[in-house]
Structures are given as structure tokens and as C-alpha cells.
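With one protein chain withheld, the remaining protein chains of the complex are depicted in position.
For chain A:
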Amino acid sequence: MSYQGKKNIPKITSDRLLIKGGRIVNDDQSFYADIYMEDGLIKQLGDNLIVPGGVKTIEANGKMVIPGGIDIHTHFQMPYRGTTTVDDFSQGSKAALAGGTTMIVDHVIPDPGSSLIEAFEQWKQWADEKACCDYSLHVDITHWNDSVKQEVETLLKEKGVNSFQVYMAYKDLYQMSNSELYEVFSFLGEMGGVVQVHAENGEIIAEEQARMLQMGITGPEGHVLSRPEELEAEAVFRAITIASQTSCPLYVTKVMSKSAADIISQARKKGNVVFGEPISASLGTDGTHYWSKNWAKAASFVTSPPLSPDPTTPDYLNTLLASGDLTVTGSAHCTFSVAQKAIGKDDFTQIPEGINGVEERMALIWDKAVVTGKMDENTFVAVTSTNAAKILNLYPRKGRIAVGSDSDLVIWDADAVRTITAKTHNSAAEYNVFEGMEFRGGPLVVICQGKIVLEDGNLHVTSGTGRFIPCSPFPDFAYKRIKARKQLAVLRPVPRGMYDGPVSEFSPMSRGGTPSASARTSPTKQTPPVRNLHHSGFSLAGNPAQRGAPTTEETPIRPAGRRIVVPPGGRSNITSLS
């Protein structure tokens, strides 16, 4: 295999490892085999392996060995109005490893108006200095123009970024109009990128926020009251419409509510290429805490879209994750201290947004979904690791235990029980949104880049060992279907005789400022209708039900039982009117 990018691994405590007697769990099957690792790669799988002497051996004793988790959504060290989130790349990736996650994908958020590439380099520098595990980067597109377009192309082709996030919320800051979204989606659809959306209707939120503040609601409960889940569902629906229009794969970050999840599963049933990402918080807790009388506690739950006040939401999302309607899980880990949250003590719109979850993600899903029988261990691997690797085009380097894959893996103890509390967690935040919850299942041993980072409850991590893993465009998982549909989606005009009848006079500028019902930049004045006489079919992509249905305009399909007086084809020149 071609991905032996292990150039800059500073030191490996034990570069040869053998795991004996484990049950290997991939997303497709589980089997008993030993694993031999060397140079950060899995070299051999099987029974009775022949390995060099002096190899450190780990006895798995029949426990599961799973691919290390991939947290596809983090915000470590995120700058926010002059401060920075308390978990930097070191602290954050340490927490990730403690929870069994061996790779994180962080979001680069350029200031609107500034360079995407500069921001990307900045983030990469921060991460290279501090990250303890491998990482990749999404780049958020916070504004849109031709130079951004150029930068996006460079990032895709040269920098190893294949996913870009756009915002439908944060009016006047990050929010994009529908037209801009259309352009971004079309462009990324052509270039082989994956579009991620933060889906909430920012315009309505702004109106609702103003209304809440007018009513005198200034506490964290105003956050959720001004962002009802319908606004999330609406934006998801709109994003899907635009993505389907532009033949672009869509990825919805932070699925927080039942209604948003429902829209995604509906769209998938209709054939849309869309992936949904619930996060630790939406899978593990709910929005009732916004009404806590403890301001700091209530504020620690503030994130967007907000947690749903409906307490049945986590269970519902876990079910959809198990059924495959939702595809991947992230944490959206973005932690602020209480003092930072207190920026918004008199006005909930000023509270910095974000919650913890990178450390808890794997155990939480195991507890909520596997222990309850919603999903099996293989699906668990799929939603915590494999699917993410496929979307990022890193599969099978990541997300699978196979010969040639990176040796990022976890020996999972399905019986371990742990209570989550801010007193013992590895994050720097004072609050943990899962405080007091008891999770069954947890990592026993974590191996990252072929070395043991968690053993006997002790973390051995080294800041700066994490490598940037470039992602290439056109991931098969998303683009195979898109490509096939694009080949079908050829639109052709109908060859007709030229219209040579009378034409009404009209005043182009009488209605409003624009001449017609749309802004047009290219008023094509060629005369194509007379060309292409050989063929005149049409088909619509992404709508298999219609494929081929009305391909024959000569005999339009009519419901039976009607007499047709005028022949359907009509004449070729239509000067004389019937």
C-alpha cells in the first residue's frame, strides 16, 4: 500500500508490538487473530505469527480489538474574540486518546475576509506543535468570492483538505445566502470536495434572539428558546435541496434534534447523498439543563444548534445512528471556562458556544447503543471510525484493522464501568456536560501510531507526535454515486422551428428594477433550438423514479381515458395558432 507517511515520528517507545488472543472487530466482521505491528503499521494478522524476538506482547485475553476512533469534529485551541478555548491541541488530543480516539479532525475557522490558506497553515502549525495523535483539518468557508474559490482549489489539490464547512447561521458573520451556498456547492461538487453545513436558519434566529431579549430573557434558556429545533430542520432541508440541485455530496455537522435527523433519513430514502453527524452531546444528554438555576452549569451546555429540550432525543438519535440513517459521530469538542462563558452573563447571545465530548464519545455510544442492543460491535466500529475514514478518503489506512493499515487501535473492555465527572476528566474545562453519568464500556489499551499511549489507566502521550494526514478529493464513499448520476444528468434543449409569429411589445423595466424574474449574467443569444436534430432526450439526475419517464416529448405521457384532439407533437413552425 502506498501510504507509508511516517516520516516525522519523533520517538516510539516500542516500535514492535504483538497483540495476542484478541477478537478483531472491523465494520464488516469480527474474528480471532493476533496482530503484529511495526513502524506504526500493521504488518501481520493471523494465528501463530512469526515475529522477531524482543517484541512487546500484549495479552488481549479474548477482549475486542477495534480500530481507533476518529473524532471527525473538534475545535481545539479555537480562537474566540481574543481568548482561546481551554483545551488546546495537546490537552484535547490527550483527552481523545484517553477515550479511545486515535485521530481527530479539527475545523479551521478563518476570519471572514481573510485568507483560507493562511488560516489553514496557522492551524496546522498549532497542531503540529502540540497534537498527540494524528489529525486532519476541515476548512470552514466563512465568506465567498473568487479568491476564496482559488484558495479552496489549492487546499483541495495541494494541501490535503477534502472537506469544507459552510454556515447557514451566524447572520452577518459567517452566514451565507442561498445563492452563495449554491455556488460553493457547485464548485465543490466539481472539485470532489465534501460540503459540510452548520444547519440553522440564522435569519430567524436573529429575529428570535431579539424577541427573547425584549421579553427580558437573558439567561442560557434564551439560547435554546431562540433556536428551536424546527430552525435546524429547516436549514437541513434547504441544504439538502441545494446539494441535490448541484450534485454535491452533503455532510450535516452536529445533528442535534429529532426533526433534523428525520429530514436526513427522509432524504437518504429518496436517494440523496447526505451524511449526518450526531455528536457526543446530542447522543448523551439533552437541553433540559438550560433551565438549571446554576448559571454556570446552564451556560456550559450552550452550543449551536442547541441540545433539544425533548429528553427523548438522545435515544432517538442513537436509534437512527444504529439504523444507518446517521452515518458518523463527532464530538464538536469546544470548551470554554466558566469565566469565558460569563462574557454572556447578562446576554445569552454573547455566551461562547461549545461543549466537551471528545473523551466521552466512544464509551457513550457503546453504552447507549451497543449495551442497549441497538447496534452490534461492527456497527459501533463503523459509526465511530470506519465511516469517518471513508468520507475523509483515508480508508483503509484508518478505520480498519488490516495489514498495511496504521496501527491505531484500541483494546476495548466491554465490561468496564466508569462515572464521568469533571474531577477526573482530561479536559481543562470546569464542567462536564455528562457529569455523573455512568458508562459501561471503555478502552483498556490504546495504541496510537504503533505505540501504547494508554495502559493500566495511565496515559503516556507526547505533544507534537501527531501527524497531519492529508485527505484526497473524490472519496469513493461519497462520489461514486455522484459520478454515475452526473453522467445521466445531461440536459438537452428541444429542437423546434423558429417562432416567427407576432411578438408583444413590452417594457423591460416596468416591474421592479430587474428586467425579468431572475438575475441573469449570460443572456445566451445563440440560436441552438435548430441544432442537435438527431437526439432530444432528457433525464434528471438523482431522481431514478423519473429516469426515462418523459423522454419522448413527441408522445407526452397522459393519463389514460382522455381524448386528445390536437396531435401532441404539434407543428414545427407555429405561426398559425389552433
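The definition used in the following text is that a contact is a pair of C-beta atoms (placed from the backbone, for glycine too) under 8 Å apart; a residue touches a chain by one contact, two chains touch by 3 or more; residues count from 1.
The definition used in the following text is that contacts and distances are computed from a predicted model.
A.B. asks: Out of "Flowering locus T", "BZIP domain-containing protein", "Succinate dehydrogenase assembly factor 4, mitochondrial" or "Dihydropyrimidinase-related protein 2", which one is the UniProt protein name for the chain not included here?
C.D. replies: "Dihydropyrimidinase-related protein 2"
A.B. asks: From the listed residues A:44, A:57 or A:83, report the one that touches the chain absent from this view.
C.D. replies: Of all options in A:44, A:57 or A:83, contact with the hidden chain holds for A:83.
A.B. asks: One chain is left out of this view; which of A:53, A:436 or A:457 touches it in the full complex?
C.D. replies: Counting the whole complex, the residue in contact with the absent chain is A:436.
A.B. asks: Give the residue, chosen from A:128, A:153 or A:208, that touches the chain omitted from the document.
C.D. replies: Within the whole complex, the residue contacting the unshown chain is A:208.
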